[in-house]
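Omission of a single protein chain aside, the complex is shown with its protein chains in their original locations.
Order of writing sets the chain letters: A, B and C. Residues in each chain are counted from 1.
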Amino acid sequence: MSWSIWGGYSPIDATLVLIGAWLLLGVAGLFAPRNTRFVAHVIFPLGALVGLAMLVNAVVGITAPVETREMLLGLPDLPFHARQDALACVFLALLGGGSFGISLFAAGYFRDGPGAAPGLLGFQYHVFLASMAAVLLADDAYAFMVAWESMALASYFLVVTQHKVPAIQRAGFLYLLIAHIGALAILLSFGILQGGSWHFTFDAMRSASHPAPWASAAFFLALAGFGAKAGLLPLHVWLPEAHPAAPSPVSALLSGVMLKMAVYGTLRVALDLIGEPLWWWGLVTLGLGLGTALFGVVFAAVQTDMKRLLAYSSIENLGIAFSGAGLTLMFRGFGLDTLAAIALLATLYHCLNHACFKSLLFLATGSVLHATGERNLGKLGGLIHHMPWVAGLALIGTLALAGLPPLNGFVSEWLLLQVFLFTASVPQPFIDMFVPLGAALLALITALSAYVMVKFYGVIFLGRPREPALDKARDPGGLERLGLAWFALACVLLGVLPVVVLRFLEIVSAQLLGATLGDRLDSWWLLSPISAERAAYGPIVFLLGLVAVVVVAALVVRRYYHAGVRRGPAWDCGFGRLDSRMQDTAEGFGQPIRRIFAPFFVITRIVPSPSDTSPVYAVQIDDPFWGWLYRPIDRTVQGLAALVSRLQRGRISTYLLYSFLTLIGLLVLVL
Amino acid sequence: MIVAATNQLLELALALLAAPLLLGWVNKCRAWLQNRSAPSIWLPYRNLHKLFHKDAVLADNASLLFRAAPYVVFGSMVVAAAIIPSVGTALPSAYVADAIALVGLFATARVFMSLAAMDIGTAFGTLGARREMMIGFLAEPALLMVIFTASLIASSTSLVAISTAFVTRELAIYPSLAFAAIAFMLVLLAENARIPVDNPATHLELTMIHEAMLLEYSARHLALMEWAAALKLFNYAAIGIALFVPWGIARGDAGYVELLAGAPILALKLLSFGAGLALIETLSAKLRIFRAPEFLATAFLFAVLGMLVHLLLGS
Amino acid sequence: MLSTALTSQLVNLCAAVLLLLAFAMLAQRRTVALVDLFTAQGVALAISTLVVALNTGHGHMYYSAALTFALKVCALPWILRRLIRRLDVQWEAESRLDITATMIIGLLVVIFAFGLAEPISALATTITRATLGIALAIVLLSFLMMITRRKAISQVIGFLAMENGLFFAASSATYGMPMLIEFGIALDVLVAVFVLGVFFFQIREQFDSLDLHNLESLRDK
Partner (left out) sequence: MELAVILLLPLAGTLVLAIWGARPSAPEVNAAFSLGTLLAATALTVRVISGGPVLAWGGQFFIDSFNVFLVALTALVGFTTALFSRPYMRIERDHGRVTARRMRLYHSMYQMFMATMLVALLTNNMGIMWVALEAATLSTVLLVSLYRTAASLEAAWKYFILCGVGIAQALFGTILLYFAAEKILGAEGMNALLWTELNGGKSELEPQGLSLAFVFLLVGYGTKVGLVPLHNWLPDAHAEGPTPISAVLSGLLLNVALYIVIRCKVLVEGSLNSNLPGQILMAFGLLSVVVAAFFLWRQRDIKRLFAYSSIEHMGIVTFAFGMGGPVANFAALLHMTVHSLTKSAIFFAVGHAVQKSGTQVMDEIRGLVVRNPTIGWGLMLGTIAILGVPPFGVFASEFLILTTAMQQQPWAAPILLGALAVAFAAIIGRVQPMVFGEPGGKRLAHQPALVPVFVHLAAVLVLGLYIPPYLADWYRQAAQLIGATP
């Protein structure tokens, strides 16, 4: 394959070098922490280039044979092991591509830097990138944990950049806490997997055989750990707090890239380290994923803060990705490897898609935030007139996220639905009946995400400006546009050329499951994972057809009906002039959802009384999980703490009594 | 090959031309059933013609999206028409987009229509968009379930393959399909803004859904939207026919004769469909907007029952 | 050179006296009286050590006896009395001290200590093995005393009494620890008492009383 002609070059070494480059850039930023120009014009663009190189190298590396390296660092007897296989390469490509666009955008975005020293920010940012790459390369438990936690730590510091805002501090705290607990869970899972052989290398774990109960314990510990990072129910509460809190490029990085690390970890542990998943793990994961997705999209629909809305939509998409992973595990457990392969491809594809459109949208919100200083949907509107670039590119992201053909969101949805249809062929009774319902749920989720996206785009970019200040909003500079355009392009390409991408992804399934789609990927333009008559989808033809019809229609209309166009005021029903406050608000747009999915929410309304002189109507929506899970835990801990603090009542004779009793107790014990 | 091409063109032409006619026919039947003096069946054509010749008036703050939306909506409906087998199953285009893509196509049209409705920033537009999207996310899963039931039977998600399978296999009773058909009918009513969910003939703001989104459109844009709506109805009818009463649809290997024979059969089916639709609309009363979820939940329920019945009885 | 039988009788006698004194201290309310009892304990301790020394003829036991006498009979009581006079707390006494209850608990503790020491002293080579149990009992009783006291000085005296128990264990049960270590221990005790003496004054000037309930402000809310 192509890589061999490169002679001395080997992808894994290149990756390590690029990681080093990122670290160096970060450190370089520390030398001029306050020099915004230097950081913006040198560090971030260079970081973007490194990202691009990472992307190219990873794409090349997918086809290269698996390689491993050992480093000097690490514990005694346990140097850091690095290994680059196709799975790692796919996510490395995701990381590289994502960081390229985001760094470009950030180069412009941080130009008039926020509170923290930009150099410090650049340091944390690039350490964040490097640690994510390290997570993907890590091939032993220790290296993995170090990389994983460094990732959490760096991102935590990025989240609390504007640390003077109490809410942001709270968000950061929540994030770090849940991340750490998750990490501990992963740690214990590794503790099981190393199975008494004190070799923490992943190779040892692969070769070790795990008795079913231990394997299950390991898997679910890992699922808890990675789920905490992915915002899986019920460990999702940090996500809608932390992602909006961060500066927009960081939010993009968190949502677009970091969350995928959780998917990577789950796949790595379940399919690679444990190797032989049991089918019911898949079922549980599937249920969790779908539940999370529904929860996320329903909450996204009722948000009034644009970044929170996107954060909840991230929860939704990760839920979808995990349901795909669940299907993979289930089919694998049943030994239906081809189906498992398709499910795996769908999962990976969805990860790529989400990386593209979610980064795009978060960056777009960043531009809006910069241009207007407004995050509240209730104060935005009509920006399509003032920020045509952002509006245009964001539209692509919006349509893609809404899962509309022929953009990329639809491809993974299509694949997943196909897989769902196959569960009818599962040997297990009941499963074959329940799981197709999952398809309906998935359809509902996608349709709802379309609803959310219409709300998002319509309220921000369409309609009339809800604040006079919005008229001053302007498009961002060239670098930002470039960053946005990069992702928009990716959305389109991933949408119309799925087969080309799948040919690469297929290598992953070949390595992990030993199953490929074989000749089903022969035609480059027609996607038919099973067989042409079974199901086929040729997005590029599709797109051309659509464009052709539209163009023809437009031409015909122009040619034969060349009547003029007049501009006039919008029809005001004769009430006198409309103003922007008459259009529907974000709350209003969410109202049907609030009504239909009422059981999901904890709703508190402020309803004015008839005699109210200045009537106020407000509705606040909260996450029920606080009441179900977190507050009880908090209360328990508080109670126990209060109990324990009785030990320290300051009376010395009591203390003496403790040691006396301890003595007696121990004496009795040894007697 | 030639046959396929002709088939394709025939279907497109048929859809484009017959769609307004179907609309006219439905309106005529409704008028008859309601003892009104019926408008001409050709009225929709006259409307389109008139609208196309008018000068367009755009709101001051209408953006490019607002002007582009009608073309996109119209285009997606045409493409949809191109992949639904109505007279013959030898559709080349049907191979590049299966039923799921078809649903996606409808969703695209819906999203663009809603976005365009929000563009002007009037109360009606947003209201209509909101309601349309609500109906949409409720109807889409039900529609998919219907299609899945069929595709589980035919073990394919391509409409052409499904209808072919149904035509070729010996006549048998599929309880699952019966459930699916009911579900489909309900979805059709909702998706095409018919009573009891919406009323195409009214502009009362409390009840408007579809019309609310078109309020700001005029002239050729409005014409395209109306035509697209007609096409949508036609497409749904065609889907229903292809799924549930496919007999008479020419096979893939058929010649011109079957094709030409297919057309009148289709016409017959469409006429009866129109009459039935009109009957339903006359017999039922408009629902409150927040009854619509229950209405569609029923549809979803039927669809799911259909699928379960199939999985259980294997029929 | 004492005969073994006599030695063991004498030592056991001292042991009994020590135990008795420990009980007396446990029951004693007035601080000054505690000092007297402590002195008496010191005397008994010195005697028993001397007896063991006479019997075994180990040179270092003589030193040990002398050391004990110097420290426990002369130095410490003198310092304590001086302190009491200087702080003028001669009339200080423990209120809130339930004698009967303490006595009963004390009895239980003694029984427990004997039961505990019995199997071990059975293995001892020394003639005076039984005393180990008594030493343990004294230690635990002084511990109990420290728990029940509310006055700084009486607590310290309890601490010293515990030290006595340890000395007794060392001297009688094991014929004394190595000399160097005994000196070290003695030195530590002496320094400790000096330090405590300093403390008394500081505590007094801070809280103008040596009542321990002043020292209960550092606590977890």
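We take it that contacts are C-beta pairs under 8 Å (C-beta built on N, C-alpha and C of every residue); 3 or more make two chains touch, one makes a residue touch a chain.
Treat the numbers as computed from the prediction; the structure is a model and nothing was measured.
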Taking the whole complex into account, name the chains on display that the unshown chain touches.
A, C
Which listed residue (A:P76, A:G574 or A:P610) would be found touching the missing chain in the intact complex?
A:P76
Among A:G20, A:G191 or A:G373, exactly one should touch the missing chain; which is it?
A:G191
With respect to the chain omitted from the figure, which of A:H180, A:R503 or A:R594 is a touching residue?
A:H180
Consider the whole complex, including the chain that is not shown, and state which of A:R69, A:H163 or A:R503 touches that chain.
A:H163
On subunit C, the omitted chain is touched by residues 116, 119-120, 123-125, 132, 136, 139, 143, 146, 152, 155, 159, 162-163, 165-166, 169-170, 173-175, 177-178, 180-181, 184-185, 187-188, 191-192, 195-196, 199, 202-203, 206-207, 214-218, 220-221
Going by the touch rule given at the top, which residues of subunit A touch the chain that is not shown?
72-76, 141-142, 145-146, 148-150, 152-153, 160, 163-164, 166, 169, 172-173, 176-177, 180-181, 184-185, 187-188, 190-192, 194-196, 198, 200, 637-638, 640-645, 647-648, 652, 655-656, 658-659, 662-663, 666-667, 669-670
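To be clear about the criterion, only the chains that are shown with their structure count from here on.
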When you check each chain against subunit B and subunit C, which touch both of them?
A
Centroid spacing, where centroids are CA-atom means, of subunit A and subunit B in whole angstrom
36
Note which residues of subunit B are touching subunit A in the complex, please.
52-63, 65, 71-72, 74-76, 78-79, 82, 93, 95-98, 100-101, 103-105, 107-108, 110-111, 114-115, 118-123, 125-127, 129-131, 133-134, 136-138, 140-141, 144-145, 148, 151-152, 155-158, 161, 215-216, 219-220, 224, 290, 293, 300, 303-304, 307-308, 311-312
Of subunit A, residues touching subunit B in the complex
381-382, 384-385, 395, 399, 402-405, 410, 414, 417-418, 421, 424, 432-433, 436-437, 439-441, 443-444, 446-448, 450-451, 453-454, 457-459, 462-464, 526, 532-539, 541-542, 545-547, 549-550, 553-554, 557, 560-561, 563-572, 578, 580, 582-584, 588-589, 591-592, 595-596
Give the list of subunit C residues in touch with subunit A in this complex.
112, 115-116, 140, 143-144, 146-150, 155, 212, 215-221
